[in-house]
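Left out: one protein chain. Kept in place: all the others.
Right, chain A next:
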Amino acid sequence: MASDKNAPTSLVKRHRLSTRLWHWTNALCLYVLFTSGLGIFNAHPRLYWGHYGANFDKPWLELSRFGARWTLPGHYDLAFSRHWHLAFALLFAFALLAYMLWSLVNRHIARDLAFRKGELKPAHVWHDIKAHARLRFPTGEAALRYNVLQKASYIGVIFVALPLIILTGLTMSPGMDAAWPWLVDLFGGRQSARSIHFITAWALVAFFLVHILMVVLAGPVNELRSMITGWYRLPPERREPEREA
């Protein structure tokens, strides 16, 4: 991630090929998985905690079916929603696994995602929160590094939310429960896993919305280009002194 400091608006390489490929694979997978997932949910739109849960048991959440605009396919077809969901689940899960391993090997995790010394100090975190709230995004060289809030959200998604949604998905499989009995123990039952799967799916939707908002606010053309071609135009340094520094 080197750049020419003297160029006023220099283009720099920001995202590796592996990151870009994984990003767009994920965009497609999460879209298909979410819409087909809602199609599957429609077969029994009630959620329970524990091992069992059916019509005579008490749900903690009961919804009416999601409309055709939300689901894949665009009409009620449990079998077909399952084909979409289970095919893209394989692509999604193995892409995450490959990305995690590759990011360890090429030191993407250690270099770009791991917190640095001092970054987690309350004062630093608070400064970042204030900067975000005022929509003062980093400029110059600093724009090339992830700030502490970005790191926290990417670490949370890559290492918590995505593995969680895959493991709770596997826990719903009677075949996997026989193969890996610890799955059910981990989540306290198949119906609990189904509930956590549903909640995590909506948490990822929330992440997606904030992510899109941040891209739009930070300059959608520049951000999109950097995720497609890898090249990013460095925002020029602010000339005024930072008052809040």
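Throughout what follows, a residue touches a chain if its C-beta (ideal position, glycine included) is under 8 Å from a C-beta of that chain, and two chains touch if they have at least 3 such contacts; residues count from 1.
To be clear about the criterion, contacts and distances are computed from a predicted model.
Remark: of the listed names "Molybdopterin-dependent oxidoreductase", "Branched-chain amino acid ABC transporter substrate-binding protein", "Lipoprotein" or "Carbon-phosphorus lyase complex subunit PhnI", the one matching the undisplayed chain in UniProt is "Molybdopterin-dependent oxidoreductase". When the missing chain is restored to the complex, the residue among A:23, A:51, A:107 or A:121 that touches it is A:51. Contact residues of chain A toward the unshown chain are 9, 31-32, 35, 40-41, 43-44, 46, 51-57, 69, 72-74, 77-80, 82-84, 86-87, 90, 135, 137, 139, 170, 172-181, 184, 190-191, 194, 212-213, 216-222, 233, 235-236, 238-240.
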